[in-house]
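A single protein chain has been removed from this complex, and every other one stays in its place.
In order of appearance the chains are A, B and C, and numbering begins at 1 in each one.
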Amino acid sequence: MTTNELSPEEVRDTKIYLEWGLTDQEYDLIVKELKRLPNFTETGIFSGMWSEHVSYKKSKPILRKFWSTNERVLQGPGEGAGILDIGDNQAVVFKAESHNHPSFVEPYEGAATGVGGILRDIFSMGAQPVAVLDSLRFGELDNAHTKHIVDGVIAGIAGYGNAIGIPTVGGEISFDSVYAGNPLVNVMAVGLMDQNAMQVGQAKGIGNSIIYVGAKTGRDGINGASFASAEFSSSEASDRSAVQVGDPFLEKLVMDATLQAIREHSDIIVGIQDMGAAGLLSSSSEMAAKAGMGINLNLDMVPQRETGMTPYELMLSESQERMVLVVKKGEEQAIIDLFQSADLDAVIIGQVTDDGRYRLNFKNEVVADVPVDFLTHAPKQDLPMIEPARLANFTDEQFEPDMGNVKETILTLLAQPTIASKSALFRHFDSQVRADTAIKPGGDAALIRIRDTQKALAMTTDVNARYLYLNPRLGAKMAVAEAARNIVSTGAKPIGITDGLNFGSPDNPEVYYELDQAVSGINDVAKKLNTPIISGNVSLYNETDGQAIYPTPMIGMVGLLEDITKATRTAFQKAGDNIYLVGRTKDSFNGSEIQKMQTGRIDGQLFDFNDEDELAAQQFILDATDRRLLNSAHDLSEGGLVVGLLESAFAGNLSFDITVDLADKYLFSETPSRFVVSVSPENRTTFELIAGDRATKLGTVTTDDAINITTTTSDIQLSLGETKNIYQESIAWKLNAE
Amino acid sequence: MYLAKIYVTYKPSILDPQGEVIKAALKRMDYSGIEKVSQGKYFEIKLNAIDVDAATSEVESLTDALLINQNTETYRYDLSLVDEDEVVL
Amino acid sequence: MYLAKIYVTYKPSILDPQGEVIKAALKRMDYSGIEKVSQGKYFEIKLNAIDVDAATSEVESLTDALLINQNTETYRYDLSLVDEDEVVL
C-alpha cells in the first residue's frame, strides 16, 4: 500500500472527505453501495466525480430543461461539444467552458489553460478548431489588483490561442465591482469537420485498449474540480496549489496528431475523450459509463513527470494537454507510432471490460474497485428556490436620465469601460491566423469563411448581466436576442447556442431561482429562433465572502451565412449613404449604461422585451442583406442609439448628419430589437419599400470631421476625431493610470 | 546604492515546457551528457536604501509582489553594495 | 555530475523593454528607490562529463550555440560538481 495515506478507517474518522467536498450523506451512500469502507483512493475519486463541476448534480435538474434538438443537431449536450449540420456533409462543433476560479488565483495560466481545455473538447470530437471567443467580467478598472487580473487573463488567452494558431475572433468584456473578487473567464471554441469524422467519447468493445496520449502527468491542479465547486474566501491561500500550467506547443502537436489519427485510422479508433476536469478519472470512467462497460487501468503505465505520485494524485491531476483514446485490440501500434512520430507519449494504460467495474491497479495492488455507474452518477440534489427579495422591491418607473449637458454625457459615456472599444485588449489576440477571418473583432459577430465553399460561420458571445440582475428571465431572453442580433448584423442566420452559466452558490435558494429563470428565458427565445442549445458549461459558487456575482449566463451563438459575398459589416461605407434606425425606441433605462453611469447603480424593473418584434426586426435585416440592400448593419445594445451610430462611424472613419424625432434622453435608451443600417442612394427606394414603417430615416453618412445630431430638444455637434479617440483609447488610459 | 541579483525558478512540481524543449534541442545537437535543463528568470535591480536591512526588505517585498508568481515560482537573491555608477551587467 | 548555472543578460547597448516595464510597475507600486531593472535569463543545466575541463567546454559550447544570441546577449556561469540526485532548485 502507498505510504502516508490514511486507512479506510482513518478516512472515516478524520472525515477528510468533507475537505474534498463530499458530504456525510454522500460518504454514507458510498459505504452502503460498496458494502465496505472506501479506501483513500476510492474516496478521492468519488469526491472528484461527485463534485458539481464534473457531475452537475445540482444544476442537472435545471439543465435538463434545455431545448436541444432540431433538424440540424447531430450531437446535443453530453459529449465534449455539440455538433450541427451545416450542409455539404460538413458540420460545425462548438462549446463554451469557464475558468473563473483558476483565473482569479492565477490569471495568466488560468485563462491560458481555459483556452487549451476548450480546444481539446473540440478536436476530441474530430473537428479542426477554427476560432476561439471569450467572455470576460472583471471588477472596475480603478485598482491595481483588477488591472493585474485583466493583464494576466488577456495575456493568457493570447499566449495560448496565438501559439496554437487558432484565431481569437470575438468576445466581450465588461466591468462591474461585483466581479472584483470573482472575475469570469469563459472561452468558447468553434470547430469544423466532415460529418464522417465524428468521434464520441465511448469505451466500447471488451478487450479494447485504453491509450494515454500527450503530456506527462504531474501534480498540477490536483482535484481542481472540487476546487471549482467551492466558494472562495479571500483569506484562504491554501487553495493555490490547484494551478495548472499550459503548454500550447505541446497541445498543437497533440491536436494535429489526434486529427491525423482520426483521418487515417477512423476504422480502429473506438472513442476519444480529452482529460479535463478530474483528469484521467473522469475521462476514463465517463467513457466506460457511456458504453455501459467497465474499465481496468494499470496506473504504473501512466506517463509521469514527477516521482512518487500516488494513485489519488494520478487520477485527479489536471495536468494539461492529455487525451484518452480507445483503440481496437491488436491495432494499437499504428496509433502509438503516429503519436510517437510527433514526439508524443502514447501508452496503453488499460482495457475495456464487461463487468461494469472501475478498477485501478497500482504496484500490483488493486487500489480502487467500484461500480462505474455508481461512480459516474452522483446522487441528484433537488434544491429549493425562492424569488430573490430584491425583485419585488424594484419600482415600475423607468429611470429618468439627466440631460443637463448632452454632449458631455455622450463623451463620458464613450469613455465607460463597458462601452469603450476593447481593442486595447483584443489587439493582443491573433484574430487572423488561418487566414479565414472575414470579420475581425470590433464589429458585431465575427465571420469565418469556410474554404472551398461560399459559406461562412458567424459567431458571438453576449450577455448583459445587469439586465438579469433586474429580471433573470427577461434578461436571459434579451441575452439570446442580443446574440442573435449580432449574428444577423453580418447577414448570417443564427443556428445554435452554447452557454456558460455563471452563478453564485446554488445552495442559496435565491441563486437557484435565478439559474432556473435564466434557463427558462434562454429556452423561450432559443425555440423561437430555432437555435437549439447544443452544449454549455455551468460555473457555480461564484461568490467571494458571501457576495454573489450578477447572474451571468453567457450566450455563445453561431450563425450560418450561405453566401459570404453578402456579408455585411458594422462600418459605414460611403458618404451620401442613407442612415436608418430599424425598430422603435422606448423608455428603456433601468439597467442601462446611463443609469449606471449617472447613479452608480442598477435599479428598478427591467424594461420590456417583445420576442415577436425582435424576430421581425431580425428577419427584416436578413431579407435586406440577402438582397444586398445594406451597406452596413449594426445592432443596438449597451449605450443605445448614439453609441451604435458612433461605432458605425468610427469603424468606417466617416461622420454623419442626422435628425432624430425624439427627446435627447432617447439617444441613450437601450430598447432591444433595434439596428442602425446604412443604404446607398440607389437602393433607397427598394429598401424603404420593403421596410415600410419598420425603419425610420435618420440622415446621411458624411465625410468631414463634424458629426451633427439634431433631436427635438438639442443640436449636438461632435468631432469624429475627438470622439473616436476617447472611444478607442479610454481602456488603455484606465489601464495605464496610476 | 545596492545591487540585487535575483534568480527565479519554477517550483519543482511545476511544468517547465521551455526547459524540456531546450533539453531536447541540445540532445539533437549531440550534447549527449545533458541530464536536465531548467529555465528561469534573472533580474538585476539597482536600488537606493538607507541600509542593508532596508534594501533586503525592499528586495524581498518587491520580488514577492511582482517578480515572481508565488503559485509556481520560487527565488533566491544576492545583495551587494555598489558604486553609484557601476555598470550593471 | 555537474551543475552549471548560467546567467544570460542583454549587452549594455541593447534596450531592455521588459526591464523598463517592471521598473515602471515598481514605481507605480511605490517602490521609490528603484534606479534600474534589467531582466535576463537563468538556466540550470545538469550534465555528465568526465572532468571539469570537459564540463566547462561543454557548457561554453552549448551556451554560445543555443542559449544566447551573440548579437545581443552575453553571459556568465558557475560550474560545480553535484551529487547524482541533488535537487536542482
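Note that a residue touches a chain if its C-beta (ideal position, glycine included) is under 8 Å from a C-beta of that chain, and two chains touch if they have at least 3 such contacts.
The criterion applied here is as follows: contacts and distances are computed from a predicted model.
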item: Options "Phosphoribosylformylglycinamidine synthase subunit PurQ", "2-oxoglutarate ferredoxin oxidoreductase subunit alpha", "Dihydroxyacetone kinase DhaK subunit" or "CoA transferase subunit B": UniProt name of the undisplayed chain; value: "Phosphoribosylformylglycinamidine synthase subunit PurQ"
item: Shown chains that the omitted chain touches within the full complex; value: A, B, C
item: Full-complex contact with the absent chain, from A:Asp121, A:Glu172 or A:Asp436; value: A:Asp436
item: Contact residue for the chain not shown (choose from A:His265, A:His428, A:Lys586 or A:Arg628); value: A:His428
item: Where the unshown chain meets chain C, residue by residue; value: 13-15, 17-18, 21, 66-67, 69, 71-72
item: Chain A residues that touch the omitted chain in the full complex; value: 155, 158-159, 162-165, 247-250, 252-253, 342-343, 427-439, 449, 451, 456, 564-565, 567
item: Touching residues on chain B - with respect to the absent chain; value: 17-18, 21-22, 25, 28-29, 39
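One rule holds for everything that comes next: only the chains that are shown with their structure count from here on.
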item: Of A-C and A-B, pair with higher C-beta contact tally; value: A-B
item: Computed distance of Cα centres, chain C from chain B, in Å; value: 8
item: Where chain A and chain B are represented by their mean Cα positions, the distance between them in whole Å; value: 37
item: Centre-to-centre distance between chain C and chain A (centres being mean Cα positions), rounded to whole Å; value: 41
item: For chain B, residues contacting two or more additional chains; value: 12
item: Where chain A touches two or more other chains, by residue; value: none
item: In the complex, chain C residues that touch chain A; value: 28-29
item: Chain B contact footprint on chain C (complex, rising order); value: 1, 5, 7-9, 12, 19, 22, 25-26, 29, 31, 33-49, 58, 61-62, 65-67, 74, 76, 87-89
item: Residues of chain A touching chain B in the complex; value: 105-106, 108-109, 215, 218-220, 240-241, 243, 245, 247, 249-250, 305-306, 319-320, 343
